[in-house]
Structures are given as C-alpha cells and as structure tokens.
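Just one protein chain is left out here, and the rest sit where they should.
Chain IDs A and B follow the sequence of writing; residue 1 opens each chain.
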Amino acid sequence: MNGTAATFDLIVVGAGIVGASCADAASAEGMRVAIVEPGPIGGGATAAAMGHLVAMDDDPAELALAHYSLRLWEAFVDLKEAEFSRCGTLWVARNDNELAAAGQRIARLGAAGIDARLVDAAALYELEPELVPGLAGGMLVPREAVVYPPRVANHLVQRAQSRGARLYAGRRAQSLQRGGVLLDDGTRLSGPVLVATGCALPALLPMLPMRARKGHLVITDRYPGLIRHQLLELGYADSAHGDADSSVAFNVQPRPTGQILIGSSREFHANDAGVSPSMVQRMLERSFTFVPRLRELQALRIWTGFRPTTPDGRPYLGAVPGAVDQWVAAGHEGLGVTTAPGSAKLMLDLIQGRRAAIDPAPYSPQRMAA
Amino acid sequence: MREHYDVLVVGAGPAGLAAAQAAASRGARVGLLDAQPRAGGQVWRHDVRLPAPRAARRAIDKLQGVEVLVRHSVVAAEPTALRVETPQDSRLLSFGALVLATGARELLLPFPGWTLPGVTGAGGLQALAKQGWPVAGKRVVIAGSGPLLLAAADTLRKHGAQVLGIFEQASADAVRSFAWQLRQWPARAWQAAGLRLRLAGVPYRFGSFVREAVGDDAVRGVEIETPRGVQHVECDLLAAGYGLVPNTELASLLGCALDDADTHPRVQVDSLLRTSVANVHAAGESCGIGGLAVARIEGAMAGLMAIGDTAAASAWMPQRDRERRFDALLARHFTLDPRLRTLADDQTPVCRCEDVRLGALAGFGDARAAKLATRCGMGACQGRICGAALAELGRFPRGAARPPVFPARLATLAGLATLPSDAYRGS
Partner (left out) sequence: MSAVVRLVVNGHPVEVPAGASVAAAVAQVTLRFRRSVDGAPRAPLCGMGVCFECRVQVDGVAHVRACMTPASEGMQVVADA
C-alpha cells in the first residue's frame, strides 16, 4: 500500500456539511479533490442538527457569515434532497422588555440586509395559534428556512464525486504529514489538506482548542399545520451564546413532513452520547410553557449530538497556524448548517489567494496562536 | 410517583403469565405488564366470539396475587426501574428483579403490493379477527411459512372466513419430515393433527409463495409462485407471514447481551434464564422461537429465579432443554426459500412508515447511513418492520434500541427525569 501516493489539489478530511460544502466548492472550480470520511456522510453534528437556516445577530462577524451563506442557500431551494422549507423564523417575546429588545435586533438584522419585522400580540397568535396566551409579540424573519442536513451533505459529496472527486469512505485520517495525510489503512494522499472534522479536530490539530457541546432533540409523529414557523424564544441567544454549563431554550421546528422537532439543550462536560432524562425534562418543560399542546403529542425519537465549540464561539476558517498547505474549517457550533456554504466559499477564496466576499479576519485560526 | 415491585414481568403472554404466577406463589409483590388491553399475549389473545383454550383460561383467570397492568407500555428502562405509559398518564415502576417475556412478532417480508390494505401478517389477521375484525364470508389467502399458518387458518375459518388455500413456502418434503419428527413432542403432534383434521377441506400447498399482491385501493388478488407455475387467485384478504422474530428492544435498552448468531437477534440467557444484566431474566420467544410449551416452562423458571429459588427453577431444566430442541427442528424445516428475498423490486416500499423504496437503499452498507440519507427506519414503528425485513434480505442488521422504546407522549418523556439515575442504558 505504500507505493506512489495519490496526488490531489485538495484533500478534505471530514464529510459533514462543512467538509462536504468545501469539497463541492473545490470540485466546482476544477480542483482534483479527495474526501476522507470514516463514518456515514454527514453522520456527526450534521445528522444531529435541526437544519434551521438562521441569522444570529449578536456577533457582527457571525451575522456577516450567516447572511452571506443564506444567500448561497437560495441555490438549494428547488433541490429535492435539501427538503428546503421556507417556514420563516418567529422569535417569541414573553414580555414588553423582550419585545423592545427585538426592535434593536430588527435594526441590526436590517442593517445587514436581512428582512425582519416586529409582530404584535394579535399578529403573533394569528401566525401561531397554539402559542400559550399572554405573550407580548415577537419578531418574524420571513425568509429563513429549514433543510434536512445529512441529505444535503450526501448530495454535495455526490456532486463532487460526479466532477471527479474521490471519496475515501470508511477511512480515517490518522495524521497530517508534510505535504499530505496518512490514512488508517496506510494509504498516503498528497496535496494540500483541509481539515473539517468538527468535534474531532483536536485529534489532528491539537493546537486549536475545541469543546463538544452536547444537545438533545426530540421528534414527534406528523401533525401538519400545528406549528407553522420555526419558533424560538427571544432569550435563546442567552442559552446559545452564554457559557453556562447547561442550559435549555424553547426552539421548535415544523418539518416539511408535519413532524415537530423540539430543542434545544446545551451542555459542556457531557461526553457520552446517552440521552439525559433530566436535560430532556428541562428542554420539554420549557417547550410546554410556550406551546402547551405539545404535551399530548406522540414523540417518536430522542437523539443527542455534539456541537463543535471554539473558545470565542466563532469557527476556525483559514490556514493552520505555522503550517504549510494545511487549512481548517471547523468549530461552527450550532450554526454549521447555516454557514456551511459561506464557509466553503471563503475557504476556497483563501486557498486560491483571492479576495474574499466577506472579511476573513474574525475567523482566522491565527487568533488562537496569538 | 414511584411504585415498587419485588418482581416485574414484561409481557403477559404464556411465558409472562407463568413467570408472574411462579413469583407470586411465594408471596412476592409481582406486577405483570402488557401493552395490550388484556393478558394472554398473541397465542392466547382474547377472542371476542370464541371461548379461550382451557390452559389459557387457567393461566389468566386463576392468577393469584399478581397485579395485572394492562395497557402499560414500557417507554424507558433503567437498571432498577421502568418508565411506563398508560392511556392516561405515565408511571415509574421500580423492581427488585425483572422478567422479560416480550415474545415475538411476525417476520413480514416486502413483495410488490404488500402495502395494499387487506394485506396483513398471517398471525396478524388471526389477531385482528379475534378482536372482531370482519372476516365472515371473506375470501382469504394464507401464505408464508411455519405452523402459524395453520393456526391462523383455523381461527379465520371459525370466524366464518372462506380460506382459499394455505401456501407454505417450504417444500412438501420438508413439511413431511417436520411432521414426522414432531412425534418426539406428542402434545405438539396431537395439536398439529387436530388442526390438519379441522382444515381437511382447505388446500395446503407447499413450495409456494405469493410473489405479488394486486389491487388498486385494496388487495383484489395474488400471484402465487408454485412448483407448477404461477397461479392467480382472486381474494379479499391476503394473510402472509414468514415466521417469527424475537422482540429484543427492551432487553437491548437494558444493556442485556443479544445473541446475534442468526439473522434476527435473540436475548442471550444462561441455562437458568439469567441475562447478562444482574436481576434481569428472560423467558419464551424473546430468547428464541420455540412455541407455547417452552414459553410456559421458561416463564415458570424465570419467575422462580426472580425470587431467588434457584433449586426449584433448576428442576425444570431437563424439560426445558427437551422443549428447546424443537427450535432447531422448526428453523431447519421452514428455512426460507432464497427467492423470497428477491421479490421486492426497486419500487417496492420497504420502510412503510416513511415510504422508502428498496431502490433508494442501493449502495448503503449500514443501517445508520441508510437511515440518515433516506429516513428508512425513522418512522413510528422504529424500524421493527423494515429492520427485520432488511436483515432477512441480507442488507444490514438493525441498530441498537434507544428510548423511547415505543413512541410515547412528550409529557411522558418529560417525566423521565424521575428515574433514579441520570442515564439510560443502551443509548
């Protein structure tokens, strides 16, 4: 097996939504691409994700990447595999304080070019009759959508393969080497390497800190029309971007199938993939306070996943500090599905030495080397 | 709210009934759970029109000192407690010892037309008829494999169905040889002879199987492959079952080792019916398909083991071993014809919950990859039907069970945190 190493223009390690997007973008530019994935395509955080395409506005850099990516997602609207459903996002305000804060968010989103509207209480119940009485109103972001991430990742890998990319399925990248990568079966691939292994990043790039942030999701049987928008509480960012050891937030999604996906929970220091009854309880009780009808619905499955989380919450997108021809695209936490297409474009611009459409500086892995 | 039982028995079929009675006979507090509305399991399922067999009446009506908890569905499991859901609420039942008597389900294999209304399992239609499903005057084709076909035909005829024929996939030689060997088990042989006598007027064909069901909004007829060519039969109902598959989901959730030497896993037990998990015992069909007699013996043994009476349980061992030898006889003579694995075409739905067609699964080597890309096995049955079918078709085995072991209300899942420790096994 140690004969001449196969040579590529780019070796993408990891076929989650981010790696798959990078492989797709590279192959579209005519590059000879290798994809290395030990498990199913999109089988990690991609499979566990909700698939909500959403712009968070509390970090300007994240907002820029999200907005850039949301425009790129428009190319997937008619793709069957994406199961793209433009349900919009409805952020729910429990009281006037939260509603007032929503006004500021609408301004920030508007400045970034994202349409968001204030919704009063009457309009809120017209949009979502099952919401608990007594809420103050909300913020509607009508163009946002949901997709089915593992199928998108599969589609992207297949598209790359149709352009000549080579998939090393069932193979693990054992180590990065000068000018290439060594696989677990002894195969050596040579060429520039892009590491997109999410939570598994430290195995190959231990100098880039990464923590796994566990989440739970529950999916129900089909109840078409019961919930119409992706629903979140306006306090969601406190859970998503806070650093609490564990937190839950109301985050409920209508799948195009009529199923309802219920989240969300966040836990550091929870390393086993087992379902935690107490987190499920907290998460579901939270959702019941906003949509009491949920209590009686039939749940089909519970699953867990791990979000790859960097110390500052921003992904690593760029050159690996101190290395030649090594690139990294990982650490998107809960926004990997939303920002995968923009991340891939950005990576290709950096790799090809082009000027990027958005400022790459905030995502540079160099920030950890400082 | 938490209730404690010295012994909890899951499944109120013959094995569970025997286990509960054996454990309760020494004064233990025993709970007998079943998701169905009545005790009896599948073989002793209550019939709305016909009287129950005497053994069933004795086992069910004479239960002493056992709390029978019907319509109790197990949702999640812990080493010392089960979370169960009832139509009204959910309960936490803790136990000193647990007996798994979860039985078996039918192996249902895909063929073109198998999703048409009116196509059921063989045991499936038998169960439906016992619950009052209207079969009187209906033309029924029974197909598949194993002795269950005869039992189903008998029940259906007693309910007034016109059974057009029983089409057994095993060869005439195999069935003859089976009947001959059956003499080693006189009770079974006697029972089989009685069945054959009652079904004297019904054609019983061998080496024959349904290759397609046809109809628009319901089944209207079937194409039957026979040793003498293809035969078309018009019918109102098709009852097709290919034998039984052990129910191992709860055992898997509890972390019990499964024996997966065969296509369909069974719960692994030692000669005294202990699983690999302390204080968890298993009995009956979930440990391997062997029928009523072995289920009753093993149930009694497991019930005795659950209250610590190893000596009394051991006394049953020779009889149990003898009855268990029947398993191999059954499996050997009703081995499935390889052609049954090729009936479904690319357009045939395999996962009925999510309408995933067989062609969509091409190229997937494991259940999880296929599930993520196609949703195969993601529906309400949680892969119980398609998982067993795909394993039989040689595609890939099913993944491990996760909570909830059956779909459950969100309110029930929200009550899970009252379990004694904060982690499920097997997930």
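Operating definition for what follows: a contact is a pair of C-beta atoms (placed from the backbone, for glycine too) under 8 Å apart; a residue touches a chain by one contact, two chains touch by 3 or more.
The model shown is predicted, which means the values in this text are computed figures rather than measured ones.
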{"item": "In the full complex, displayed partners of the excluded chain", "value": "A, B"}
{"item": "Residue, one of B:Arg49, B:Arg183 or B:Arg339, that touches the chain absent here", "value": "B:Arg49"}
{"item": "Contact with the hidden chain (one of B:Gln21, B:Gln126, B:Ser145 or B:Gln268)", "value": "B:Gln126"}
{"item": "Contact partner of the left-out chain, one of A:Thr187, A:Ser246, A:Ser278 or A:Gln298", "value": "A:Gln298"}
{"item": "Options B:Arg105, B:Arg296 or B:His333, residue touching the unrepresented chain", "value": "B:Arg105"}
{"item": "Interface with the unshown chain - residue positions in chain A", "value": "221-223, 257, 296, 298"}
{"item": "Missing-partner contacts on chain B, residue numbers", "value": "35-38, 42, 46, 48-49, 71, 105-106, 108, 115, 117-121, 123-128, 131-134, 217-218, 349, 352-355, 379-381, 384-385, 407"}
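What we mean here is this: only the chains that are shown with their structure count from here on.
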{"item": "Chain A and chain B: spacing of chain centres that average the CA atoms, whole Å", "value": "41"}
{"item": "Chain A - residues contacting chain B, complex", "value": "39-43, 47, 150-151, 154, 218, 220-221, 262, 272-278, 280-282, 284-285, 287-288, 294-303"}
{"item": "Parts of chain B lying in touch with chain A, wherever the complex brings them together", "value": "76, 366, 368-369, 372-373, 378-380, 382, 402-404, 407-419, 422-424, 427"}
